[in-house]
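Removed from the display is one protein chain of the complex; every other protein chain stays in position.
In order of appearance the chains are A, B and C, and numbering begins at 1 in each one.
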């Protein structure tokens, strides 16, 4: 029961991504329009993603195998997520990434439209200390888009904004989180939402984004080298889903 | 399983409006005093609305068919919503509207009593970018009312404030949301509440309603032309209600 | 199924107060230390209150009949609420009151310790417009108390602060709400908590307690004369408790 994909079978990866969908809905990170994918353990040029549907009810039979251009590997008549290019282009740009979440994580959206940078408030949110770049779609294709990542070119732009970080905010839209396992990307997505809430509260208490002690650069580096697989949380969340199923 | 009313049968419309009641209660948009209606697919001069009761427990047998003056089409001994004129007058003024919600959506009420205009924080809330007019009942009948839409004249005033928009705030009372389908009006009502929360959070983070990047006019226009039927969310919410029933 | 006590039997009153306990816990108004009572329909000098216990698990057998001095009418070996004098002294001072809630309603407490007066944000909270006095126990017995209403003298002081209003805040402690029925006092308690939240949000949006349009004096008066029995909400909440029991 861990989310590691490197040693997991194809079926385990599919099960992981199904569980990830349900956990992220229950934890308030995914609404009806976000998605989570995992790279295929058999072919780094492929990944698993649900067909176009709300994540709450995704089951194994809903998972589709796609190539990095977002084309289904097997003949497919079902509707696919318009924004599957987010996933393909991040997998292409980031060989270290094994799982991707695109969310409308509610408390994260306000940070994406404000000028206050998101910074890590606690040790479990240390991954945020790598920096949280912002993808401003107006910089990529000008004003007047519908903000969706509708093609590979936009997916490449988003992957470029993400760079080598764990998180990228999408202005007026949501966020992308990446990880080395499904457990890690789910954990990071949950704690990203939490960090947003706690940082907002620290700002409320302090009367602004000052006199707040965020993690230091040295602490962020130490934490990044040692911690953050979120396996313990993942295991508990999976058990919770099994019980509630 | 979609909320379109134009091609739906009378019975499907009634089922939609029952589901809509339950979904909006579970999502925190309706308390015990709001209501949702759908226009009759057989006669644009009629609509379906529950008898006077709390929305949480509405069933098909509780739905009453009313004309645009708020009179029951069939003999009716049960108590009707005092504010049914909200629905009738909006259907009269807006042929494009097929479904109406009147709510006391909690986070929306504070916007209705403050001077800060509600503006769209993200792509799913693009419909808010049409503008969010405020109905100030003091402008209609002077100070000293109980704020309720007790007759057709007040219903007409409210419909006039709404104009051609998707949403109208009611000062010191709540809001009205309209849509082309039950799915759309339910989705808009849920995301209106969300937008209120996220805009308030952006204001908290930013120390005021400045330095916030709302959707631009061009983005709002593009989104409005392409997106926003909320069918995917509606489908998931209906499944959730079925499971919990 | 209504909360009126004037025409209700003794057993119905006891059932009402049991339901009221459960509803107020589920709605987040009562924690493990608050209480709700109802005046006896047979004798205005007596009231029904649970023995000292957490409200979540109160059943009919836990209800004790007390006189206005807080003494049990029948021999009683079980522990009683220390603060039962709140109820007795309010019933003594206010013949119109048939039901009393003492809560630690969370969002109400911050108003009790701040200098910003609570004012009604919407029509359902009109009862707040009567004014919300503050009971400062230091004014009654000086600094250094444990803030509890430990005897009849303190109960009388609190009843005096309440005066003819529907609500009285207790600084650093909670609030007292009164009503003409159990339905009304439960509804007022739930909407008092809501008003606190919404007023706080309006302050957040507006950057302070200004530029906010509260209900006017004339609106408050009109609403007070016509509305506010909360029977529809009470009925729905009772059904919810029955289903979840």
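Structural remarks
Methods note: contacts are C-beta pairs under 8 Å (C-beta built on N, C-alpha and C of every residue); 3 or more make two chains touch, one makes a residue touch a chain.
The model shown is predicted, which means the values in this text are computed figures rather than measured ones.
Under the touch definition stated at the start, the shown chains contacted by the missing one in the entire complex are A, C. Shown as candidates are C:10, C:46, C:94 or C:171; the residue that touches the absent chain is C:171.
Even with one chain removed from view, subunit C keeps its contact list with that chain: residues 31-33, 52-54, 56-57, 104, 106-107, 109-111, 113-116, 138, 143-148, 171-174, 199-200, 203-204, 208-209.
Seen from subunit A, the chain kept out of the figure touches residues 120-124, 126, 194, 197-199, 201-202, 204-207, 211-216, 218-219, 221-223, 226-227, 232-233, 235-237, 239-240.
Convention: only the chains that are shown with their structure count from here on.
The touch graph of the protein chains shown is a line.
Centre-to-centre separation between subunit A and subunit C, using Cα means, comes to 45 Å.
Residues of subunit A in contact with two or more other chains: none.
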